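Apart from one protein chain that is not included, each protein chain of the complex appears where it belongs.
Showing subunit A:
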Amino acid sequence: MSYSAEVAADFRDALQDLKANKRLEISILTGIAKDNTEHAQAISEELEKHIKTTRPEWKLPALYVLDSIVKNVGTPYTVYLGRNMFPTFMAAFQLADEETRTAMENLLHSWKQPVPDSIDARPVFPSSVTQDIEKFLIRFRAINPQNPLPQRPPQGLPRSLPARPPTQGQMNPWNRTATPPQGRFPAPNDPRNRTGPTYPAAISPPIAIQPAPVAQQALPTQTVDFNRLMADVNQLLLNCQTAHALVPTDVDTKEKLDALKGLKGILESHSLPLHQLQKIREQIDNMAPPPTAQQVFINNPPPAPPFAIPAFQQFAPATSTPDPALNLTQILFPNGVPWTTTPMAPTPSLATAPLANPAAPAPFTPPPQLSGPPLITPSLAQMLAQFCQPPATPPVMAPTPASHAPVMPHAAPSAPVAGSAEWLLNALKGLPPTGTPSSVQATPLSSEPMTRQTSATANAEVELSSASMKRPRLNLYTKLYDAYPNLCRTCGRRFTFTTEGKEKKARHMDWHFKVKDPDAAKRGTHRSWYIDEKEWVKYDEVDETLPEQASNGDGAKAVKKEAKDKYVPVPQDVALSQAPCPICQEKFEHQWNVDANEFVWMDAVKVNGKIYHATCWEEYSRGSTLAAPSTPDSVLGKRKAEVSPAGLGKKGRVN
């Protein structure tokens, strides 16, 4: 795979030079990607990394590269890039100015369409990819209808690093792109048809617009907008999923996730009376708390400081014990990679520094540097924060009701705060699975066993008895799906969103790609013989999601290689040296073998005075002398003592 790394490095170098929306560079990059589809994964990773890490003003050109690749090359890039589209897109979106955002939205819009002029009617990205982003954007626009978001590039270097205007004279670079076939992008909504410059030449000076963070709570509850409710639920679900992906072991988050999924299912499948919707609405609003520390990792570091400070203050008591501090660090940088690392962002270290020191004084004073960055308008951060429900992890959960924080930083999950998973579950319990909902109010009778289940430990015990089998445990069944949210859309296998899960899925997708061999039919495949007991007992199942395994025992590959490497010296006997292989009737080829220091026939064996191709012979002999049965003693050593020499032991119990 070092070659793959090389290609990726080349691609990265080229990518780093891309600092504006230049047609030529983008088409070169697309060309590299096109010529190296076998390294698609490495290239996709490189591109994603670049979009996340490069300066905000260089992100859009990089996104155009992405766009060009997925539209001109298509698979497998759509698969690889689609996987992380949401974080990638969001990372760029958060830091973008308004104009760039519009451009990005146009991009997104074009991804929902089929590739223009293409026969394939499918959209560029499957809707599962675009949907999440779409949902977010709808929510975003709903909160900020006028878009009071002249959000600047966050480095706080307004003049020294002006957003780069596009190269003048390249007003409409994409229409002249070489790589796409002519007229490939005639769609009027294609962002590349825009005639204006990509970036505003000047960015509005930093304005500190603080959209009221309470705006959402203040929403009237008398009338319940169903669509908004759904959007909220979706958003909560998304946040919860993110939190769950980061801390998969957290039972609470998981329960909450289950509850939310259940709620969503009910909302989608039943039409609820108004008063119930209102109740749900209230609950959802309660679940969207004021900003907490959690937004730090949902957000990019730069806008974080203003919020991190209040969060830390709330945290101050908790940080006196080393444990939560540690946790918080983990939460802040779960994978060691924040969503966005801008090269010059100083904040991560600032944010972690005080926390890493458990002995930090209780009344936390923000380090002076924190006030250094100019006031930033983190309305996006705020907005995100509104949706972050508190009980993601214990330390995060603690500060939410500020009074809880000092008392029980860890015990918080046990307190069924309104808006916790338990409430939702209670609410959901009132709804019978198939009937029409009667009331949101939980009846104590039905809620009893459910509550017991939810409060049970991680892997709830299901008693193995006939009566227990009939008791519904609806919240547990959803875990069959929710524990592995990362679905392979080709075969339905599920993975997690953890790094490991993603790697597994990547290998799984590679495998799909490999077996989709159009020539397979022509090659005349056939059923293989079954393996015998001895082989089977030692056999390791092939799991396509694991890294390439060593071949199984005397697996076919090993044998093949061995056979190919066999050779015999070219016979002196004239008759023999002219004779073809008796099996396939093909002549042998002379070859100089360095090891033997003479001319040899490769892939040949001499059997009973005749020379055969080693591979032919092997195939032939495999058919005629199928392995004899192995004696039971040698194969099944485990029960050796109980097996009589005849292999016919009297029945003996094995434990």
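Definition applied: a contact is a pair of C-beta atoms (placed from the backbone, for glycine too) under 8 Å apart; a residue touches a chain by one contact, two chains touch by 3 or more; residues count from 1.
Convention: contacts and distances are computed from a predicted model.
Chosen from "Probable cytosolic iron-sulfur protein assembly protein CIAO1 homolog", "Related to Protein HYM1", "Polynucleotide 5'-hydroxyl-kinase GRC3" or "SAM-dependent MTase RsmB/NOP-type domain-containing protein", the protein name that UniProt gives for the omitted chain reads "Polynucleotide 5'-hydroxyl-kinase GRC3".
In the complete assembly, the contact with the undisplayed chain comes from A:494, out of A:55, A:494, A:507 or A:606.
From the set A:465, A:572 or A:585, the residue in touch with the chain omitted from the display is A:465, counting the whole complex.
Mapped onto subunit A, the footprint of the missing chain covers residues 126, 128, 261, 265, 268-269, 433-434, 459-466, 468-473, 476-478, 480-481, 483-484, 487-494, 511, 514-517, 520-521, 523-533, 536-544, 619-620, 622-630, 632, 635-639, 643, 646-651, 653-655.
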